[in-house]
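A short write-up of the structure that comes next.
Only one protein chain is missing; all other protein chains are in place.
As written, the chains take the letters A and B, and residue 1 is the first residue of each chain.
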Amino acid sequence: MTTLPEQTDRKLGLVIDLDICVGCHACAVNCKEWNTGGYGAALSDQDPYGAEPEGTWLNRIHTYEVKPHEGEAQIIHFPKSCLHCEDAPCVTVCPTGASYKRVEDGIVLVNEDHCMGCGLCAWACPYGARELDAAAGVMKKCTLCVDRIYNDNLPEVDRIPACVRSCPAGARHFGDLSDPTSEVSQLVAERGGMDLMPEQMTRPVNKYLPPKPKDTPAPNLNLAKLAEPETKGFLGWLDRALEKI
Amino acid sequence: MADGSQPVLETSPHVSDEVRRTTCYMCACRCGINVHLREGPNGAPMIRYIEGNRDHPVNKGVLCAKGSAGIMQHYSPARLMKPLLRTGERGSGEFKEISWDEALDKAAEWLGPLRADPRKLAFFTGRDQSQSLTSWWAQNFGTPNYAAHGGFCSVNMAAAGIYTLGGAFWEFGSPDWDKTKFFMVFGVAEDHDSNPIKTGIGNLKSRGGRVVGVNPVRTGYNAVADEWVGITPGTDGLFILALCHELLRAGMVDVDYLRRWSNAPWLVSREPGAGFGLFVRDGDGKALVWDRATNSAQPFDKPGLEPEMKGTFTAPDGGKCQPSFELMAAKYLDPEYAPEAAAERCGITAERIRRLAAEIADVAFNQAEEIDYPWTDFRGETHATMVMRPVSFHAMRGISAHSNGFQTCRALHLLQLLLGTVERPGGFRFKPPYPKPVEAHPIPNSLVTPNAPLGGPHLGFVREPGDLALDEDGTPTRIDKAFTWENPMSAHGLMHMVISNAHAGDPYPVECLMMYMANMAWNSSMNTASVMEMLTDKREDGEYKIPKIIYADAYSSEMVAYADLVLPDTTYLERHDCISLLDRPIGETDGVADAIRWPVVEPHTQAENRDVRCFQSALIQLGGKLGLPGLVDDDGNPRYEDYADYITNHQRRPGVGPLAGWRGENGGSHGRGAPNPRQIDRYIENGGFWLEHIPYENLYMRPFNQGYQDWAVEMGFFDKPFPYVFQMYVEPLRKFQLAAEGHGEHQPPEHLRDRLKMAMDPLPVWWEPFEQAQVDNSDFPLHAITQRPAAMYHAWGSQNAWLRQIHGENPLYVPGPVCEEHGLKTGDWAYVSSHHGRIKVKIARMDAVNEKTLWTWNAIGKREGAWALDRGAPEAKRGFLLNHLIHELLPPRGDGLRWSNSDPVTGQAAWYDLRVKIEKAEDSEMSEPRLGMQNSPANAAPDALEYGKDW
Partner (left out) sequence: MHPPPSMIVFTVLTGLGMGMIAWVGLGLGDWDVTFGWIAGVLALMIGGLGGVASVGHLGRPSRAWRAFTQWRSSWLSREACLMVVAKVTFTLYLGLWLVLGVEFKLLGWVAAALAMATVYATAMIYAQLRTVPMWSGTPTPFMFIVLSLTGGLLATGAIKGVITGETPVLYALAWLVVAGGTVVWWTQQAAGAGRSLDGSTMETATGLGSIGRVKMLEAPHTGSNYLLKEMAYQVGRTRAFQLRKIGAIAGFVLPLVLTLLALGVGGWAMLVALVCHIAGMLALRWLFFAEARHVQALYYGMR
C-alpha cells in the first residue's frame, strides 16, 4: 500500500565508499546476474546482439570528472541504485499500491503482481533508480536483495546483497542504518556519509562516503631533512653507513 | 492492498539445485567460482548464478564484472558448435560443418608429413593457460616454432623480473597488501591480477595507507589513488632513475640489504678486454666479494664476511676490480640522472620528483619496524628479527609495452633493491613456485631432428650469446626469430612476428600454422589490415603463402574466418583444465596453489546438436593419431584418452605432474607423489583448487631463506635447493655488450652493434622510445595508447549481451588543451594518423589525462559479421581499434633496413610507443577504416533476452 509507514523497525541500506570505488561495474553486473533469475520478472535485454542493445539494470555505474578550482582534474566512479528513501515519493505516487516500503526493514519494493506499468514512480524518483522492464511491462528496482538477505537456502555469510558480496574493492557496505552501533552507521559517522540531492527531501537511507582529498602531498617532507649532511658526498656517507651495520 | 497490509514475501526462495565449484576463465586472473545450477525448461541443467568462491586464494569470494557475466558468455550465440572446414575464400567465413573424426583425420593428414621437417609447423597459442601441455606437445612434434602470446604481452616485465629478482610483477608476485603502507603503481589498468589488486587497494586505503598512481590516464586505480602522477608515456625509466638518484644522494639506501642479499658487493672486473665488466669468479665459478676482515677476495656465499661496497681491488688473477655497488652508485649519482634532467621529458617537476623520493624514503626507513622473526639464511647465519619495509610497487604494460620497457622494468627493480623492499614484510613478495633464479630456468632449445622431439623446451633464458637460436651461418632457427641479435632475451617468443615472417618465408616458409585462442586477424595484431592480407595472400601457383591454418576457438571471432580447419572448443564451464605449477600458476604470497576446471555442465546439454571438444583433449588425441613420442605408449597406442586423463596420469619428472595436490595412490602426498586416479575428484571436493600454506618461518626473504629452500624441494619446485641473491647488476646483459664490442666467438651483425651496446647495459638505462626517436615529432606531436576496460576482456567480451551494453563502442579520449587547439568537443569526429595509417573516430574530451596523450579502451572495435553480432552493431559501426595505426616495423630511416617496433632486449611489441596527430573531421556515422564483413558460421542471435524467466 502506498502510504508510507510512520517509521520502520530497521533501516536496511547500503553505504558506498567513493574513495575506493574503482568503477569496475562488478556490482552492477552481478546484480543483474542475481536478479534476472531472482525476485519477480527477469531483467530483460532488447536487441541484445544488435545495433541498439539495451536492458533493465538495478544498479549502474557512472563516471564523473571533477575539476577543482586549482589542481588536477579528478575522476570519481559513482555506483547508483535505489536509496530506499524514508520519504519515498515513488511509493506515494503509485496508483495501484504495487510500490511500498516494508515496515520491518524499510526496503522499498514493487509488488510486480499488482504493478500496471504506468511509470509514474520512475518519474517521482529523483535518482533514476527505477526502470520499467520492456518485456514484462512492470517496474523493476533494487530489492536490496530481499531474496538473499533472509534466505535460509543460502549460507549465513552469504545473506547479503549480491553487489556487496561481489565488490572486489570492498566499496559497498550493507547494514542497518537505524542502529548507531552498526558498522555502516559508524562508517557514516566517521567519514561524513552524505545524502544525494537532499533538496529533494527524500531522506535516502543509502549513504555515500565522499572521496578523501586527493593530490595533497604527505606532511611536508624533504630529503635534505632525512638525509645525512651531504658534505662528504655519497661515498663518504657510505663509509659511515657501513660502520653502523 | 487497499486494506493497507504489505504483501507476504517468500524471503527464502529456492536458489539452486546444486552448486559446482570451478575456476573462472572470463580472464586470466583465474578466480574461484561457485556455479549455481538449476534445472532448465527442457530438463537440462542451466546456470542460475555464478559467485566468487570465498575459500579461493585468488579472489577470496569477490567476482568482477566479467566473471559475473559468465552466463552470457556461456550461452553466447557466437559459440561454435561443430568442427568447421573452409569452403569459401579465406576471410569470407564460409565453412561446412564436419565430424570430429573427419576434423582430426584432416589435421593428421596435414601435419603427419611435416614431422620429417618439423620446422614446417608453427604452433602458437594465445592466452593459453595450458602451456605446459601445448609446449610439451610441440616439443614432441619436434618443431622449434612454438610460443604463447607473452612476446607481445608483457615479456619485458617477465624477463626483467626474472633476470633481476628471480620473479616478476607479472603474475609471479604482489605487494604485501596486509602490511604495506605506501603503494606506488606504474602503468596498470587491470593486470592479470584484476580482483586481488582491487581488493588490495581497497584494504590499503581503508587502513589509511597511501596509493600513488603513475599513469598518463587517471582512470581506475589511478582515479582512487591519493596522488596521481600523469607521466608522459615512455619516460618512466627516467623518472624512476631520478628517484634512485635522489635516494643515493641522500644516502637513503639499505646498504646492509644490498650487501647481503644482492650482487652489489660482487667484484666486477675493470681489466680492459674480454672480461671487462664481468664478475670476478673463483675456480668453481663462484662470484667473489672483497672481505674487509681478511682483506681478501672470498666467495660471496661464505658465512661471516664483511664485503666491501666500494674501492678498487686486485682480483686473484691480478686484474683490477670494483664492487658493482660502486659502479651503480657512481652511474646514478651523475647529474645526468638528476630530477632536473628528467622533469621536462616526464612532465613532472623536479620538486615533485624530490618530494616523492622523500615520501618513499620516509615510509621505507622512518616507518620501518623490526619484527621478531627467527630464520636461517643460505649462508647458515641465523637471524632473530626481520625488518619490515612497508613500501611496495607494482607495474604492468604501461612500462613494459614500450621499446625501452625491459630496462625501465629493471630500473623499477633497482629502486626496490635500493630500498630493500623485495621479499621483506610490507614490500613486494613472490608467489610460489617463485622466487626462481635464471639458473633454474632452461636455456631455449631450437635443435631440430627429423621425426624426433626437439632437444628440450622452446622457451627459456639465454645466459650468453652462445645460447641464441641461430644456426652455424647465423640464420634464425625459429620462424619468429626469437633469441636472435635483434632481441636476444625474447624469453616468451615473438608471436606477433609469426604471420609476417611466415608470409615472407623469412627465415623459411612454413606449411601449417596452428593457433589456439588468439585473435590474430584482429585485435591481437599490430597493423591488422595487412595481417588480414598476409593471411589471404597467394603464391604464383595459387596456393596460399601460408598454405594451411588450423585454429581452435570457442566463438565466431575474426580469426575463425581465416582458418582452413576450425576446432570448436568448449566454454570454460564445459571443460577440463589445470592451472599448473608447471605453467603460470595461481597462488598467493603466503601459499602455493594450483587449480582445475571441470565440466560443471556437459556441452551436449547446453545447446541443440552442440558437438565441441576441449582443445587440449583434441590436441592429445591428434598427438595420438600422429604417434608423437610421449603421447603414445610403447606399442603406439594413444597414451591418454583426453585432457583429464593426461592431467591425472602424466608425469613431467618422477612424482611431479600437472597437479601438485593429492598425489600418491591414496592422495596422501602433496607436491611430489605418484599419480592418483582420484586426484581430480579430490580437487572438485576441495572447491577446484589446492592450497598449501608456507610454514610461517619460511614466509619472507625466500631466495635466501634455508627453510623455504628445503620446503620448495619438498614441494617439487626444484630438485635441489636453489638459493641466490638478487642481480642488481645483470652479467648476461654485459656478455652481449662485450660481444657487441667485438669480444668472443659469437658476433652480432654490424648494423646491430651500437644498438646492443646501448640496450644490453648491465645497469638500467633509459633511451627515447624508438618510434618517437624516428618520426618527426612536430608531425606526430601526440601519444596514443589503449587501456583495458575492467568490464571487458579483449575481443571476447563483446559477444556478451550484458558487457556490451557497458562498452558497446569506444570514444577516443582527447585532452582538454588538444581539444581547444583543434576546436574539438565531445561527440565530434576526428582523423588520427600515425606514420603508418589513419583512422576516423568519435572523440570525447577529458582533462584528467596527460596533456600529450590520447587514449581509448582496447579491443572494442569489431569486424562486421564477427561474434554473431548484427552488421549494424555499434562495435562495428563506431567502435575502432588503435591497432590500425601501429606497425610491427618502425618507419624506414634510410639505412635500407626496417627495424622492428619492439624492445631491443626482449622483442616485446612496443604498443604504447605510438605517435600520432589529430585533425577535426566532418561528422560521420561510421569509424574508419572499414575492412568489409565476414559471414558468421555461428547460429543466429536472438532479438530479445529474458534470462532466468523460467525460475
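Simple rule for what comes next: a residue touches a chain if its C-beta (ideal position, glycine included) is under 8 Å from a C-beta of that chain, and two chains touch if they have at least 3 such contacts.
Note that this is a predicted model, so its numbers are computed, not measured.
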Listed by label, the shown chains touching the absent chain are A, B
Among listed residues A:Leu12, A:Ala26, A:Ala42 or A:Ile61, the absent chain is touched only by A:Ile61
Among the options A:Ala26, A:Cys115 or A:Cys145, which residue touches the chain absent from this view?
A:Cys115
Touching the missing chain, which residues of chain A?
1-3, 18, 25, 28, 52-57, 60-69, 74-76, 78, 80, 89, 92-98, 114-120, 122-128, 131-134, 136-139, 194-201, 208, 210-211
Provide the residue numbers of chain B that touch the chain removed from this figure.
1-2, 805-809, 844, 846, 848, 874
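Rule of thumb we're sticking to: only the chains that are shown with their structure count from here on.
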Geometric centre distance via CA averages, chain B-chain A, whole Å
33
Which of the residues in chain B come into contact with chain A in the complex?
1-7, 9-15, 38, 48-52, 54, 59, 61-69, 71, 77, 194-195, 198-199, 201-203, 205-206, 210, 218-228, 230, 246-253, 255-256, 259, 309-310, 326, 329, 333, 354-355, 357-359, 361-362, 365-366, 790-791, 799, 801-806, 808, 846-848, 868-870, 872-874, 877, 941-949, 951
Contact residues on chain A for chain B in the complex?
1, 3, 17, 19-26, 28-30, 32-34, 36-39, 41-55, 57, 63, 65, 67, 72-77, 97, 100, 102-103, 109, 111, 113-114, 135-136, 146-147, 149-154, 157-158, 162, 165-171, 211-212, 214-218, 221-228, 230, 234-235, 237-238, 241-242, 245
